[in-house]
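Removed: one protein chain of the complex. Kept in place: all other protein chains.
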Amino acid sequence: MSIQEYFRPQSIEEATRLLADQAQGSLILAGGTLAMPLINDGISMPEMVLGLKDSGLNYIKDQDKYLVIGATATLSQMASQTKISMLSEAALAVGGWAIRNMATVGGNFFAPPPGGDFTAALLALDAEITFVSSQGERTIAVKDFFTGFLTNSMAPGEIIKEVRVPFPEGKTAFTKYGRRHANTPSIVAIAANLGYQSEKVSKARIALNAVGPYPLRAVMTEDYLLGKSLTEQVIQEAGEIAAGECSPFTDAIASEWYRRKMVPVILGRTLEQIGD
Amino acid sequence: MSERTLNVVGKSVPRRDGMGHVTGKTVFVNDIRFPDMLYLKMVRSSVPHAKILNVDFSAAEKVPGYVRALTHEDVPKNIYTILTLIGVGPDEEYVLAEDKVRYIGEPIAAVLAETEEAAMEAAAQVRLELEELPAVFDVEEALKPGAPILKEWGTNYFVYEGHHCRRVRFGDVEQGFNEADFIVEDRYQTSPIEHAPSETTGCIAKPEADGRITIFSNTQALFFTLDNAAIILQVPFQKLHLVGGTVGGGFGGKVDVIVEPISALAAMKTNRPVKYVFSRQEEMQASSSRGAWRMYFKDGVTKDGRIVARKITTYADAGAYNRHTPYAVTKHAANIAGPYRIPNVWIDAHCVYTNKQPGSAMRGFGVTPASFALEMQMDKIAKVVGMDPWEIRFLNAYRDGDMKPHQKVVEDATLIEVMQAAAQLVGHDLPENLMQMKSGNGKEA
Partner (left out) sequence: MSVRIVNFTLNGRNIDVMVKPLTTLQKLLREHLNYTATKTGCKQGSCGSCTVLVNGEPMVSCLLPVEDIVGKNVLTLEGLSDNGDLHPIQESFFELFAVQCGYCTPGMIMVSKALLDHNPDPNRDEILDALTGNYCRCTGYEPIIRAVEESARRLNLAGEGV
């Protein structure tokens, strides 16, 4: 059955109204970098598709303490914005130039592992995500978005409206390790934000990507770092804790064993960067 | 011939097809379209080893745009082998699977439809009833008693003139080991590689008004393809007209005769042009790879660095079908002892079948894995004996007039001269005695 309808709502209101009504059950399309490959290969054969490119979700607003980013802002836009450097670094970790011109902030939430590098940065920055449906809006922490492998807490009829990213305090660092220098799936990617008080870590957020069913916070590692200085010893210990609290998988890119082995190495590099 | 008569040597000559490439005017197979053209999509096995119990087209037939399907019953000579043209047999690969499948991706049925999307959908709707069989994925496991057997003749190896492998016997290796001061052993393993050309494998078969079939193909081997296709279709060779030579990356991955016979058959059955182009997934997972090789070396070496005995046992992973591997193994056996003078050599080179995607040609296949193992082994010998790795090679390099293990006299040996030139190019200073060595009579450094 070929695609019968490609809805292209021209506003958020039209998008949610369609989703509640004639476009119910449609496949949602933003940049197309995740959905179109599946459609092209005949793996996904939707009857209806709803495209969000023109529905008013592409914006970046500086709202005092937060950067508010619409769901269809592209990763190229994220790469070139200068307000939050870690978002730029994380965006540049995804794909090549053409892909970044098309891929979106909202779409990265649905990138199957080892994808999701950009979302990991949002996770480390304590961002919030707002969904919208014909029933209204709903906001949760990004850390509560994922519920399992390829499952999330969005409800039927909802789409992602925007993410709200607090301007980070302290220092940030993002490190991606893949088989190639660029345009490559991650073996391990780490986003970190550390806050300091009198040279000791007062706040730690460490997000790990590609070493679990979805981007995850290394909460035990974060707890460990609180109140400590980033000495070589501390960084090493943190690495071992992180290696223990992630659940890597084996795929065509890397084995579970290798991913787990690289977690402390990449975390070490990330924390050293922050320590500088 | 004097230098004045050279028009091309030493000059930069622009590529004949360069202009077409930079303007986008070069025509590749998938750029071609004909009116009333049908699209062929292949139904493939999703398991590595199984009996085919049933193939049900009823759901596929209901897809709008579906035209028809082809099974092995439609193919005039369904069982073939690509090297039959050079006398290598037996026929053991199926254009379309009959009662069994032997690798994930093996073609079972060809579905034809009016559009590419309809063909994809119809192929996805074909219901396969497969009874899985135990499968084997390791070359040595495949040769053990009790291993699942792939071939009708009851073994998992290619038979070389009555033997279970390609064999080289030269001198007496056991005697050589007795004379040696060191025994250096190791196991080497290469991985299969996918050619991954930018352009996927494909062809268009077009029936002409005069009864011939024109096949536009991106094969690297037009004559191979023409002859094998004619044999499979059981038609006179002159019925087929192969048009090609524009290959968007081959590297050996487009020398097997895979898409043309079934496309030509489909064109004959429907009297319409038929296009069959691999998707990227098919190219990665179903098309032939460069097969993996496992190689065991046992060398006997004297304390002054001479290799006096070399015993090599190797296993080529042909995957489920022959294709070019039997030929590769022969080349491999002739080369794996290396360009070295060794008085005692024993080689057993096996061509083994496993339930994997068939291996085939890729850039020096058979010899490239051999070179890897061989030269790693030479470095290892240098370490064990405590000699410089350059020196080990100079010392053991064969010279003009030496006898190679497979009974061919060395002519025009140049390993020594090439190493001398290479050392100079990389700025490595060789000791004088090595710089003075020569491969044979009248050779200049």
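Note that the chains take the letters A and B in the order they are written out, and that residue 1 is the start of every chain.
Going forward, contacts are C-beta pairs under 8 Å (C-beta built on N, C-alpha and C of every residue); 3 or more make two chains touch, one makes a residue touch a chain.
In this text, all values refer to a predicted model and were calculated from it rather than measured experimentally.
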Residue among B:47, B:196 or B:403 that touches the chain left out of view: B:196
Candidates A:2, A:24, A:135 or A:197 - the one touching the absent chain: A:2
Missing-partner contacts on subunit B, residue numbers: 14-15, 17-28, 30-31, 33, 195-200, 247-251, 279-280
Subunit A, residues in touch with the chain not shown (by the definition above): 2-6, 8, 29, 31-33, 36-37, 39-41, 49, 51, 53, 76, 95-99, 101-102, 181-183
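Here is the rule we go by: only the chains that are shown with their structure count from here on.
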Centre-to-centre distance between subunit B and subunit A (centres being mean Cα positions), rounded to whole Å: 42
Sites on subunit A touched by subunit B in the complex: 1-2, 41-42, 45
Footprint of subunit A on subunit B - complex, ascending: 117-118, 120-121, 124, 279, 281
